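With one protein chain withheld, the remaining protein chains of the complex are depicted in position.
Entry: subunit A
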Amino acid sequence: MKLASLASCAANFVFVLTLLAVASGASSNEEKVTQFFEGSETHTNNWAVLVCTSRFWFNYRHMANALSMYRTVKRMGIPDSHIILMLADDMACNPRNAFPAAVYDHPRKTIDLYGDNVEVDYRGYEVTVENFIRLLTGRVAADTPRNKRLLTDDKSNVFIYMTGHGGEDFLKFQDSEEINSYDIADAFKQMWEKQRYREILFMIDTCQANTMYSKFDSPNILSIGSSKKGQNSLSHFHDYDLGVSVIDRFTYYNLEFFESVDSSSKQTMADLIAAYNTSLIQSDPGVRTDLFARDLAKTYLMDFFGAVQNVKLTTEAFPIGKSK
C-alpha cells in the first residue's frame, strides 16, 4: 500500500520500479525494502506550495515575493513537478509594466524572476481559498491536471509559503475573500489525518502574520511569520522606473540568507532564524516550534528548501535478482 503510494514520487520512480521487482521476490528482500523506507528517519520527497494571494499592479511586490521564493527552491533542487505556484495576478504581462514580460525583485534588475522556465500552476482568478484548501487536502476534482495537485504522502516534507495582504487571523485572497487561521489549521489537520505530510514548514509574509499560525494543532509543523500581531509587514525596495515597490522586507532578507545556501549546504533552520535582523526587517518575525518534534539546530534547510535524493549507501552488496 505504502509502496504503491510511492509511485507518486516522480523523482524516485525508476528506482522504485526496480525495488518493486525485487520485493516481489523474497520476503527477506521485502523486509529490507520496508526497512529502507519506513525505518528511515528522513523524508523521501519535497514539495513546495508558493502562494501570492494579491492582485493588482500596486501589489507587484507580492508577486515578486512568491516568484523569488519559487526561483530559490527551484535552484535548490525542487523540480517544477513538485512546486505548486499560485499567482493571483500577472505582473509580467501587465500593460503598466515598463519592462514587459519581466518581473524584478530589486531595482538593480539583474535577475529576471520571470525570465524563462516559470510554471505557474494556479493563475489569476484560480487562486481562491477553495482551490487552496482543496489543493492541500487533496480533494480536487477528478479531472484536475497533475500540475494542480499536491501529490504528497506521509514521507513528504512540504514547504508552504504565503504572501499577500492580511490582518489578525486572516489573509486576503484576491480582492473578495479571505482565509483565516482556523481554515489553514483545519486543512493541515486533515492533511495529517490523511497522511499527506511528514513535516510542514509554514512561512508567511503579511501584516500580523504570526497570528496566522496560532491556531495550528497538528504535529510536525514548523511555522515562521514575518510580523507579530498589530505589526505591519513592510515593503523593501521602491523602483522608480516601475513606479512600485518590488519586494517585502521579510522575504527579501530570507532570500538574502538563501543566496549563500546551495543544495549541498548543511545550514540549519536555527541558522536561518538567527539571521533575522528585526531592525532591517522592521517587524518582529515569529517562529512556532512547539508542534515541531525536531531540534531546529539539527533541521537542515535542505529538509524543506531542497529536494532529497534518498540514496543510502550499503556496506554489503545488495542482492538483486534470484538469490543463490
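Keep in mind that, in the parts below, contacts are C-beta pairs under 8 Å (C-beta built on N, C-alpha and C of every residue); 3 or more make two chains touch, one makes a residue touch a chain; residues count from 1.
Note that in this section contacts and distances are computed from a predicted model.
Enquirer: Unshown chain, UniProt name, "DNA replication complex GINS protein PSF1", "2-methoxy-6-polyprenyl-1,4-benzoquinol methylase, mitochondrial", "Glycosyl phosphatidyl inositol protein transamidase complex subunit" or "NEDD8-activating enzyme E1 regulatory subunit"?
Expert: Not shown, but named in UniProt as "Glycosyl phosphatidyl inositol protein transamidase complex subunit".
Enquirer: Using the document's definition of touch, tell me which of A:F56, A:Y125 or A:Y182 contacts the absent chain.
Expert: A:F56
Enquirer: Just to verify: which one of A:V244, A:V261, A:I281 or A:A307 makes contact with the chain not shown?
Expert: Among A:V244, A:V261, A:I281 or A:A307, only A:V244 touches the chain that is not shown.
Enquirer: Residue-wise, where is subunit A in contact with the chain that is not depicted?
Expert: Its contact residues with the unshown chain are 56-58, 93-98, 100, 238, 240-244.
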